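Note that one protein chain of the assembly has been removed; the remaining protein chains are unaltered in position.
So, chain A:
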Amino acid sequence: KLLSFQEGCYKPIVFVDQMAIHFELEGNLVHKESDEGRRLMAKQAEVDDGGGVERPDNVAIKAAKREQKLTNQFNFNERASQTLNNTPRVRGPTGYISEVLQLRWLSKKYDLTDFNSGIQKMTCILFSSRMRLISKVVKIIERMVNQNIFDDVAQDFMYFEDASDEFRGEKGTLLPLWTFQYDKAKSLSVTALCWNHKYNDLFAVGLGSHEFTQQGGGMLLFYTLKNPSYPEFIFNTASGVMCLDIHEHLSYLVAVGLYDGCVAVYNLKKKTDQPIYNSRASSGKHTSAVMQVKWQKDDLDSNHNFISVSADGRLVSWTLVKHELVFTEIIKLPVIDTIPDDLKDVIPTVGTSLDFHKQKDYSFLVGTEHGKIHKGSKYYSSKFLEKYDAHFMNVTRVKWNPFHPDVFISCGWDWMVKIWDQTMKSPVFTFELKTSVTDVAWAPYSSTVFAAVTTDGKVHVFDLNINKYEALCQQKVVSKKTKLFNIEFNPVHPIIIVGDDRGHVTSLKLSPNLRKKPKVGDALILCIGLQ
């Protein structure tokens, strides 16, 4: 419709094809029934009502008017007509609070990601409300990842029982499980192993060197079976660790003996990697390598104490008093007869191994470099009770039987493992293994089972109840030319750990034939009686 000025009103005009427009003027008069006109009139009415009208009415009017509101034709784009913009890919770690806002904005836009198919992939998500709780959560995640990686090993550890043992007669096998290694300990050799009694999956490894000419630093590591790829605790020591012992009740206290003659006590609860006690400065410290340390029961003043034997031939008791180690000389190892009198004070008898009786804990055994084993008591400080001519060479380990009160085992470099009754001068059983025997251990589940390791990398497991003359299992568990130095049975699980001279600890599972529990009373007495 066009406005006709002549008649002052809108008149409908017919548009014809041949119509030519001579003059066009954009006016500002709007027909009141057109859209625009209606809108303007509504606006006018609103302005008139501005003052004095009640609120609800006003709101109602406004709401009604909003419905009619049209979109701005100039810069409104309908959503359907927009193209999807992919969010810019920003790779690499983000991580600071200022970028959180950016992420919040980004979270409204989604992107199609393609998951790579193929090998199993793991994504780990941790939730934490505070920074310091993150360390705990990250630890859990690390263990979960390790559980996945070593899944087959973990299943074997828990459930595998070798069924072929039935057909093998009396022989058994050792199934290799995890191997524990630490790359910073590559040049060191394992010198000591100890299981934790409270936490049965935690064990301590002492690293140092057995060679006189290759002495450097040392390490004390703690591993758990739940995380085979990295140690739980790491302590560096100034000199090689030669022995260690974990307190039976307070499993966070660890006593360590070093090659330079120092003893130190570490507290695992403290975050520091320095020992809480160190015998460096104190008097009475050993002048030679400390070969064995053993925790004792708390003394009358409820102080913790431990006893150490060293290559300088002295047995010393160390008491933890407040902030220092107080030493008490227990006994000095007797010098051997072949040394002339005037040199008796100078040349010590090197003590190599120490063990305390389980029930009568005043009674102990000390092995020496000359192959003798001395039995002593904490109450007699002047002389030993008994001497056994055990081996021709170094006695590497002496251990009381955990069940039988009179029996102990010893092993040495002269290829022999001997089982003794403390009342008899000569051994009850003798076994010859083809190379130097470096360690021997009794099994915690049976009085007749023990295992020994030799320098040719073999583990020998014996059960006197089944076979008195030969081993049930003689298995090489490490690669060629690697020597084994330590072996320990886990107090609860049917596994053993062995330490070698490369700094690796290998865990092995005992097959059922090696784990037979004796049915009749005290099987060891019967074995010895029959001998």
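The rule we apply is simple: a residue touches a chain if its C-beta (ideal position, glycine included) is under 8 Å from a C-beta of that chain, and two chains touch if they have at least 3 such contacts; residues count from 1.
One rule holds in what follows: contacts and distances are computed from a predicted model.
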Chain not displayed: protein name in its UniProt record ("Hemoglobin subunit beta", "Transcription initiation factor IIA subunit 2", "NADH dehydrogenase [ubiquinone] iron-sulfur protein 3" or "Dynein light chain roadblock"): "Dynein light chain roadblock"
Residue in contact with the excluded chain [from A:Lys11, A:Lys43, A:Lys136 or A:Lys434]: A:Lys136
Which of A:Ser4, A:Thr87 or A:Thr179 contacts the chain that the document leaves out: A:Thr87
Residue of A:Phe160, A:Tyr230, A:Tyr252 or A:Phe356 in touch with the missing chain, whole complex considered: A:Tyr230
Residue in contact with the excluded chain [from A:Val145, A:Ile276 or A:Ile336]: A:Val145
Interface residues of chain A (partner: the chain not displayed): 87, 89-91, 93-95, 97, 100, 103-104, 106-107, 110-111, 113, 115-117, 119-142, 144-146, 148-149, 229-230
